[in-house]
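Only a single protein chain was left out; the remaining protein chains are all shown in position.
Let's look at subunit A:
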Amino acid sequence: MDKKTVWFALFRNVVPADYESWMEKLASEGWNVNKIGQFSSIKMTFNKTSPKKYRYVFDLNAFPRKDYIDIYKQFGWELVGKMSSCFVWRKEYEGVRPESFTDKESIIKRNKRTRNAVAACMILLLAGTLGTLAGIGIKIYFGKTGGIPELVLQAVFLGTVSYYLWRVVAKIQQSIER
């Protein structure tokens, strides 16, 4: 078998440093991606190659300036691709594992950017949940019971996803320094 599909890779490795080590471990076993695209957070296809010693870097940058990509490339990083605003870089190496964030301050900043983006999604979904609950309340108040089961289902769904995102925020926060 020379292909391997992984579903929801980004959702299983929510801490940036964990995502990087996971990709690196697969590379060392000879599983590599040619490109990362918009839907790689959901489905990723790895090809069997010779074992590679890669350093992967996950960097969320919502509004990258013009020289963002150029600076990384000058430092010898290869852009594997991006999922929404999340850039994934890699570099093949021997010896010491190269770093893109070389002091604590910038590692924390990278992690905070990731955490805040997830938190923003969480707040939107939480607002959606509360809005749906308010809708149910209003319907009950006016005695209009039609459509309530659908709204309950919607509230449960939105609420569950918000709760999941809250857990993700907490997990990134716990690993803010690595």
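Simple rule for what comes next: a contact is a pair of C-beta atoms (placed from the backbone, for glycine too) under 8 Å apart; a residue touches a chain by one contact, two chains touch by 3 or more; residues count from 1.
FYI, contacts and distances are computed from a predicted model.
Taken from the listed names "Energy-coupling factor transporter ATPase", "Phosphonate transport system permease protein", "PadR family transcriptional regulator" or "D-lactate dehydrogenase", the protein name that UniProt assigns to the chain not shown is "PadR family transcriptional regulator".
Listed residues A:T5, A:S50, A:Q74 or A:T145: the one in touch with the omitted chain is A:Q74.
Listed by residue number, the positions of subunit A touching the unshown chain are 57, 59, 65-68, 70-75, 77, 98-103, 105-106, 109-110.
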